[in-house]
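All protein chains but one are shown in place.
And then subunit A:
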Amino acid sequence: MATLKDATAIAGIGQTAFAKHLPESEKTLACRAILAALDDAGLSPAEVDAFASYTMEETDEVEIAKSIGAGDATFFSRAGYGGGGSCATVAHLAAAIATGQASVGVAWRSRKRGSGPRPWKNTTAQLPTPGQWTRPFGLLRPADEIGMLTRRYMHEYGATRDHLFAVALACRNRANQNPAAVMYDRPLTRETYMTSRWISEPLCLYDNCLETDGALACVVVGAARARDCRHRPVYVHSVAQGLPAQHHGMVNYWNDDPLAGPAWTAARHLWKTADLGPQDVDVAQIYDAFTPLVPLSLEGYGFCGRGEGGPFTEAGALEIGGRLPLNTGGGGLSEAYVHGFNLINEGVKQLRGASTAQVPGASTCLVTAGEGVPTSALLLRS
């Protein structure tokens, strides 16, 4: 059987500034991030022949290709489910390049969430499960939908707000080391966390990600070509998407096991096609739109057993030097919320040895996309 294992690599990464408000358009920001990623790789825009993006993206490959001066494109795809599709972009490009459909692929995300409208205010937008069963009852926002699962998770397994705080704190501590992070100069204390306002009890302000303007991109090429690029290649070792049987999106209340989400499905495939297991991961970038997604993902990706995600976060396990340092750029909680694309680029930085919170000798990194929606994941290695 053909395999994607180490057949392709991320050769370039690029990003704009992150801020609550950036004056430029999403299209301009996307072009800047993509051109920066190509320059980082040492490749010409004219060599680009593949594009991959994911939904809730306002720019498209037609606009991008003609702006940056791309060549003829022979592969373009768009994965669904917003933040669940971040890693799928790299997965789709890897599959296309490994099978000869294209040779230089660009994936990107451009987002003006900080200064733009909040998606949940559009009450007519269709959701994966029709909103008629949830919205009239005031379950309006992702924070409400995930908050519902969170209270059940705390009830079933004894996870506490201190566990959620440990996630928020680890991300904030890494952001405090990252000058590009929105929360670079804003330390977080336990008292600030515990006394902050509620968004949807049991989730408080600091359990929720930032709302950010910014754009990122990366360049995927074949492994041999990557070795001729400007930086040490970061190999795409294994990839997976995950849509579990009888899954319902963020309102997964109708599943027999609502707390075992798409992470479990993606993880089974990711590890099955890898030479590595969870015990071999040096550093992780776990999608953190909400703090409880991290303990759930730690369980789903096999770093601990069912219900052990909360206790896993104790004793500095998520900090540099801990059992599993994660979200080393600050993540969606404290660097920038751009639907998880910053987690991909941070994974590349770690494996180049160039993170602002470098894990010494890191050679393997798990990157995950949004848990709680149909998801995707990447296992990267140097």
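Quick note on the criterion: a contact is a pair of C-beta atoms (placed from the backbone, for glycine too) under 8 Å apart; a residue touches a chain by one contact, two chains touch by 3 or more; residues count from 1.
What we mean here is this: contacts and distances are computed from a predicted model.
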| field | Protein name (UniProt record) of the chain left out of view, among "Putative MnhB-related membrane protein", "CheW protein", "Protein ImuA" or "OB-fold domain-containing protein" | value | "OB-fold domain-containing protein"
| Which residue, A:G138, A:P179 or A:G321, contacts the hidden chain when the whole complex is considered? | A:G138
| Where the missing chain touches subunit A, by residue | 118, 121, 123-124, 129-141, 143-144, 147-149, 151-152, 155, 197-203, 246, 248, 251, 253-254, 256
